[in-house]
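Take a look at the structure below.
Removed: one protein chain of the complex. Kept in place: all other protein chains.
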Amino acid sequence: MGQIELQKVTKSFGETQVIPPLDLVIGEGEFVVFVGPSGCGKSTLLRLIAGLEDISSGTIKIDGKDATDLGPAKRGLAMVFQSYALYPHMSVRKNIAFPLKMAGMEKAAIDAKVEGAAKVLNLGDYLERRPGQLSGGQRQRVAIGRAIVREPAAFLFDEPLSNLDAALRVNMRLEITELHQTLKTTMIYVTHDQVEAMTMADKIVVLHAGRIEQVGSPLELYRTPRNTFVAGFIGSPKMNLLTGAVAKARGVETIGIRPEHVAVSKDSGEWQGRVTVAEHLGSDTFLHVNSDHGGMTVRVGGQMNVGHGDTIWMTPDANHLHRFGADGVRIA
Amino acid sequence: MATQASRAAARLMISPAVVLLLLWMIVPLGMTIYFSFLRYNLLMPGTEAFAGFDNYKYFLTDPAFFTSIKNTLVLVLGVLIITVGGGIALALLLDQPLWGQGIVRVLVIAPFFVMPTVSALVWKNMFFNPVNGLFAYAAKAVGLQPFDFLSQAPMFSIIIIVAWQWLPFATLILLTAMQSLDSEQLEAAEMDGASWGNRFIYIMVPHLTRAVTVVILIQTIFLLSTFAEILVTTNGGPGTATTNLTYLVYMQSLLQFDVGGGSAGGIIAVILANIVAIFLMRMIGKNLET
Partner (left out) sequence: MARAVSTRRKAIVTVIAWGIGLAIFFPILWTILTSFKTEADAIASPPKFLFFDWTFENYVTVQERSDYFRHFWNSVVMSVGSTVLALIIAIPAAWSMAFIPGRWTKDVLMWMLSTKMMPAVGVLVPMYLMFRDLGLLDTVSGLVIILTLINLPIVVWMLYTYFKEIPGEILEAARMDGANLRSEIIYVLTPMAVPGIASTMLLNIILAWNEAFWTLNLTAAKAAPLTAFIASYSSPEGLFYAKLSAASTMAIAPILIMGWFSQKQLVRGLTFGAVK
């Protein structure tokens, strides 16, 4: 249960094609994250899978069966919305029970399932409350509860953490990952936050202007980004992408080096630069440097004593140097 | 954002309303236009004949027509000045902290819910009446001659009645707009050294502009068709002193049974109202986009 296959799927709104022909296979039990900047079509893609939008052409298969023309309710998928979309006039219990009621399940069976979900999600004390009386994190859990009681073939998450504050976001990230490990159900998760993508995904799909830039495990994407877009999007702080003479010297259009793969010295090195801002995180310090080749960011140990205005020398680790051609594509 | 099936359902659900309003708009209006080109009097059945623009010519050259246009304008403008001016003042006042704000609001809003015929009769008899009215009593009490409002200043009296009914509407809308003004904006202006007067001119007035425009346009639409107040108090008189366009058309068609002439007048009223309506629609249309 839970294999989803997109074949030559396109989507146009009027004249504008937001999703050019796209193929993608999501394996059973995988945690797949669609990530990309806003407007890249990741939410549209999720809604196409959900059946909330009609696809313009192509085929969607769920567990090998053609689901292209099935309505959202018939696809056996559950979705957690960005706004949670809880029913404000129903108690938590009724919210969670709603999909079961719609499926015509018996009252006793519904109660048992709701209780079970509430236990998993720590909502036991809140079952009789209305969504309006809950905190953001609790609402989020109710939305998840409503999804899990259906035992869907796959869960769809549409930026579910974007309305939570930073601390809660980290917690919920863990909870969702744990949930995936417990349920082992396919999950498709949309986010614009590459940290969420890196930490949660089995497989990341990087989208840009409706096109898939790269599909792979978090570490594949981190180690071997297929092009400059993925290189710049995955990883925090961003990879330094340098063009001009320094790249020409290596025979390519663009070279990329991650902040953590640059050796920094106060005395000597390959590139010279002046520190504009030093961000001390304690364990690490990120230096924003005005170098001969443009602005760069490098990481140094927390104990290194550098600050604004200091001149430093930087040497890239040749093993971790990425090279890209004129079309932005990686050169091995 | 929707699927094909739901689009079809949407069209089906919207059609009764659209069809009904389409009929309501086209059929009677079409008939009015048709009648306006006929010589057609209910007292002389069977003499209907095509009259070309004669009805318009008669209606437009009737001295009563110009009086009625003038009266319509005076009535609309008079009421607008009182209600918008009074409305802004009241909105500013009620926006201040005060005890019993809710009750005062309720008192101020009340006249809007009084049906036009009742307010016209109450004012006519219990306030304006030169013998038994409260104003007459007040005049006598300070040694003045009682003033016969409805015969000596008929238009003014009607303006008072209508303004009393619409002042609550203006106040309520302007107060709502006032309360939606972000108080941090006012505080920022205060920090920037703006006096109360400056804050009023540079912050509150621009914020209220839109609400004032809406009030003016909506009231104009309704005020152009003022009818019951005139029917109940003065019957358009003395002479034609309080005959507005709506009342003139009413007299022509239902009192003199001149269907053709009344229809021509009706079409003229429609044209005038549409000029106002275009502005109103623009305002509301803009709002739809936000």
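Which chain is which? They are A and B, in the order written, and residues in each are numbered from 1.
Note that in this section contacts are C-beta pairs under 8 Å (C-beta built on N, C-alpha and C of every residue); 3 or more make two chains touch, one makes a residue touch a chain.
In this text the structure is predicted, and so the values were computed from the model without any measurement.
Asker: Given that one chain is not shown, which residue among B:F37, B:F127 or B:F149 touches it?
Answerer: Once the missing chain is taken into account, the touching residue is B:F127.
Asker: Of the residues B:I81, B:L144 or B:V270, which one touches the chain left out of the display?
Answerer: Missing-chain contact among the listed residues: B:V270.
Asker: If I consider the whole complex, including the chain that's not displayed, which of A:M79, A:L134, A:I212 or A:V300 touches that chain?
Answerer: The missing chain is touched by A:M79.
Asker: Check each of B:A51, B:L75, B:I88 or B:L167 against the chain that is not shown and name the one that touches it.
Answerer: B:L167
Asker: With the missing chain put back, which residues of chain A would touch it? List them for me.
Answerer: Answer for chain A: residues 50, 52, 71-73, 77-79, 81-83, 85-90, 98-99, 101-103, 146, 150 touch the chain left out.
Asker: Under the stated touch rule, tell me which residues of chain B contact the chain that is not displayed.
Answerer: Contacting residues on chain B, toward the hidden partner: 1-2, 6-7, 9-11, 13-14, 16-18, 20-21, 24-25, 27-29, 31-32, 35, 90, 93-94, 96-101, 103-127, 132, 134, 137, 140-141, 164, 167-169, 172-173, 176-177, 180, 183-184, 187, 210-211, 214, 218, 221, 224-225, 227-228, 231-233, 245-246, 249-250, 253-254, 259, 262-263, 265-267, 269-270, 272-274, 276-277, 280-281, 283-285, 287-288.
We take it that only the chains that are shown with their structure count from here on.
Asker: How big is the gap, in whole Å, between where the Cα atoms of chain A centre and where those of chain B centre?
Answerer: For chain A versus chain B, the centre distance works out to 57 Å.
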